[in-house]
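Apart from one protein chain that is not included, each protein chain of the complex appears where it belongs.
Naming follows writing order (A and B), and every chain is counted from residue 1.
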Amino acid sequence: MTELLWIVPALPFLGAIILIILGTKLSRIAASFVGAGSVGLSALLVILIGLNYAPAAGPFRQVLWQWIDVAGLSPAFGFHLDSLSLVFIFVITFVGFLIHVYSTEFMAEDEGFARFFAYLNLFVASMLILVLADNLVLMYLGWEGVGLCSYLLIGFWYEEKKNGDAARKAFIVTRVGDTAMAIGLFMLFDIFGTLIINDILEQAPQLWSVGSQTAMVVALLLLGGAVGKSAQLPLQTWLPDAMAGPSPVSALIHAATMVTAGVYLIARMHVIFELSPTAQLCVGIIGALTLLIAGFSALTQFDLKRVLAYSTISQIGYMFLALGVGAWSAAIFHFMIHAFFKALLFLGAGAVIMVLHHEHDMFKMGGLRNKLPVIYWTFLIGSASLAALPFITAGFYSKDSILWLSFAGEKGNIWFFLAGLTGAFVTSIYTFRMVFVTFFGEAKTAVGHHTGARITIPLVILAVLSLVGGFIELPHTLGHLELFSDFLKPVLPAVAVDPSATTGMEWTIQGITMVLSLVGIFIAYHYYVRKPEQASQLKSSLAGLHRFWFMGWGFDNLYDSVLVKPYVFLATVNKNDIVDKFYSLIVYTTELLHRIFARSQGGILRWYIMSMVIGAILILTLGLLL
Amino acid sequence: MILPVLIIMLMAGGIVAWIGARINTNVSRWISLIALLANFIITFLLWMEQEYLMDLSNSAWLAKYNLPWIPGFGISFNLALDGLSLLMLLLTFLLGMFAVLTSWKEIQYRVGFFHFNLLWVLAGITGVFLTMDLFLFYFFWEVMLIPMYFLIAIWGHENRRYAAYKFFIFTQASGLLMFLAILGLYYIHGNLTGTFTFDYFQLIGTKFSAEAERWLMLGFLAAFIVKLPVVPFHSWLPDAHSEAPTAGSVILAGLLLKTGAYGLLRFIVPLFPGAAHEIAPWAMSLGVFGILYGALLAFSQTDLKRLVAYTSVSHMGFIMLGVFAFNEWATQGVVMQMITHGISTGALFILAGSIYERIHTRDIGQMGGFWKKMPFMGTIGLVFAMASLGLPGLGNFIAEFLTLIGSWKATHKLTILAAVGLVAGTIYSLRIMQRVFYGTQENTHQLSDLSFREKLILVPLVLIIVWLGLYPQPILDTVRPSLDPIQANHSTTVVPDNLYVDIMKGDTYE
Partner (left out) sequence: MDQVPTEAGLILAGVLFTLGLISVLIRRNIIFMLISVEIMLNAAGLAFVVAGAKWSQADGQVMFIFILTMAAAEVSVGLALILQIYHQLKTLDSDAANKMKG
């Protein structure tokens, strides 16, 4: 069964090709079948492969063809399947399939229907290549491929300039990170003479001792790539703008899969990060800072999708925090659960926006609880999972393990834990602020047509997963089940817990987390349902801070004035190429000399005679004098 | 015996096409197309037989041809073909055919003379890629110059005279420096060995004094870096590219620039190994400067063809960086860059030409929203914009990646700066997409999507660039044997800026 692995990315790729070539000639139904069908088949295949996969048997490698072979640099089109990539391809194809199904209804009226599915399929194919690649060059291909699809999909409604600009911003900002990563690849190749991931991971501990400076530089460069793709500090600014794309795109790319590519990269190259504690600490710090900054920004947004965008940045910050303390499987676990509930939230938000005629401002929504019951309940479940509502939601289990390990893990410390805790508190406030404002209160916008089965079924499936998905990994205190981390153990080592941490401490921490989560919900309830006027009072009394958070802590302005404006200025100033001026100067000088000498040839005979005489006298004088 | 046929076919084809235009202009178009197609097929067959031909000659050379021309001065009509020149010829004939096709509607004035010039430029380029006699090399170098002058000066846009002069003076002046260096090489070699010859194979390995080697190398370098072009000798290029007719721009960007790169690989590196090493840090710095400078200028242009022209300046910087890194990765990257840049930039110029035919302007301020009316063109534009920013999966990525892998071994700081060029490349490439295809269409041009003829040109180009991106190995294998003489006497340059030295003291890495 595993031999069919290559078909998994091939199917969506083929779908994309068909949709691009035939394009508008296909009927919408045919395009839906090609688009969603190819991903569906892939998902089915992944499940079959997964059922046949035994982690103990070791990784499976499949080489399709030799890509490049130059003097030892020989990356192939080769796939590498182990439990880590299996988790990723499962999430990508399965969640991807649900989102495709959803899109067939969501985009039904759009004239770029086939184009949309072509991009979406191309994205799924690239993402699968990214996580399956057995060498870093191929991974880079997938990496850039998803970047391209992200660009195309954010700018899908290209006629509006705003969307095109957002798309361009996303591409350029992530490309900054990609370039750091590319430099990391050059360095890795220079050092190891290979870019095959497994070879590097095997050789690295022999070559480097823990704390090696070279390992640190390599790790930081890879981190640069990860930070760009995963929208972490300092390259997080593109993600909120990326919400210009259609909602299914936000769900698939900017929440569930692509933005977690950075998490995948770090988890995949974890050996190198373990060899450089400094770099790993950087990962943790970036995660902690990002989750706080994005969380506070999410508190102030009014665009439903932007709240979710900041929340995504913040949740990926949690994953980075987990990676930073070496809680590899906890990060991947949170990735999976996050993919479920965040896809659900985005799809739900998309449905709300659709039925309200493209109204994004949630303060103009309200009162949708009774009108859209399915969406309401599924959205509520997703939000509960995001806010880590104790015991029943999957998000609780995944976030809890990150918080616990950021405190008790060997590399954890109190600051990471406090950041995570504050983040969790803020998360539950902004999540339920969003729920209360959108679904409670009185209706402000009339509901248009209702949603059909192709929208509701994916929502329900994702809602179920957001609830039960957590039960495959339970903490010590609550049942102690480690299915997920056992599954990942062959690839990702278990985290070493500080021996002084006791079960009692774990109970305490869980208790604090639960209380904070509930208090957060209560605060949101208080300010947005019971006393909405207090919320606006608070807002006006803290107007400066509110504005600062709303603008995403001013990063956009900063980059605009430090990078964008000088670049544009340089370009505008030098539009006509200063170098060309130099050559023009030569031309000008030649012409000037020509004109001066031509002047002496005035055509007046007596001048000529006069100058001859003067010349003769001068020569004679000189002759006499010397 | 087959090699002179390639050149004669083009020259004769040019004359027949000129005369044929008296009957009907399409006669001259078809004759040009057939001559180029025949050449393409011949070269393609040679490629297929590469292994066999190499066994036959027991060297990297697939075919040789030698006929004494002026024996008294040691000048002969000496042609030879190896993997590198073979690929360049394939590119020449391929782009030549597309140049003829793209001019089918565009050129209506003095059609016969146009095709005569077109074929003679291509004949000159073919000669440059084939000849192994330096005198003959200079001869062909000039042969490609003069018809190109006419192509720009007669069929160009508004400012064509100025551009044509500029092009001519720049290349002619630098060519003369090369001619001086050729003569110097001839006399030095003659005085040393007693045989006065222009034969490349005999001149290789001449032992110079360091001083003489440096000056001769600079003479050659002048011609090649003006042609390539390297900043600050690039200023003829934007004018020539933007004023030339579409076919002219395609040949300029796709082929003429490559003769500079070819010259660096074929002449500078093997003939003057010592001096080339000496100049390497400077040359690489200029290359990197060119990458960034070209990218910045490309971003600021408002004339679509000028924009694409500056992207060429930027991309040619990678060639400079790669050639002077002196290792296999970088050299292979350079060859890939020559091919893929020829294709991607050629295609961008063809697209610019197609847009010009529809709206009669090159000003991107007047474009926008073309995707809606012309989705096919938009898709193809997207592919080549992505190629130009080096997206993996397309050929240009392989070129840039290999070049940078190789140059990293030579110099870290410059490679990092060159990699910054990738970001700058993204900025200008997306500008093309943004300004031409995205947004809304504000003026009411009647736009029709690509015609069959245009698809016939662009679809194969897309297929080739994708093929080169996903399976470049045939190209890399073809070039491989010709790299040995280029790399003999060379080891990777090491510019003394090793990052590891600075920041990785006491590390196990060496």
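FYI, a residue touches a chain if its C-beta (ideal position, glycine included) is under 8 Å from a C-beta of that chain, and two chains touch if they have at least 3 such contacts.
It should be emphasised that the depicted structure is a prediction, and the values quoted were computed from it without experimental measurement.
Asker: Omitted chain: which shown chains does it touch?
Answerer: Those shown chains that the absent chain touches are A.
Asker: Which of these touches the unseen chain: A:I414, A:I586 or A:L605?
Answerer: That would be A:L605, which touches the missing chain.
Asker: What does the interface between subunit A and the hidden chain look like in terms of residue numbers?
Answerer: So the residues of subunit A touching the missing chain come out as 597-599, 601-606, 609-610, 613.
Keep in mind that, in the parts below, only the chains that are shown with their structure count from here on.
Asker: Rounded to the nearest whole Å, what is the centre-to-centre distance of subunit A and subunit B, using the mean of the C-alpha atoms as each centre?
Answerer: 38
Asker: Which residues of subunit A touch subunit B in their complex?
Answerer: 20, 23-24, 65-71, 73, 77, 115, 137, 140-141, 143-145, 148, 151-152, 155, 158-161, 164-165, 168, 171-172, 175-176, 178-179, 182-183, 185-187, 189-191, 207-209, 212-214, 217, 567, 570-572, 574-575, 577, 579-580, 582-583
Asker: Can you name the residues of subunit B that touch subunit A in the complex?
Answerer: 166, 231-232, 234-235, 238, 296-297, 299-302, 327-329, 332, 369, 371-372, 375, 379, 382, 386, 391-393, 397-398, 401-402, 404-405, 408-409, 415-416, 419-420, 422-423, 426-427, 430, 434, 437-440, 470-473, 476, 499-500, 503-509
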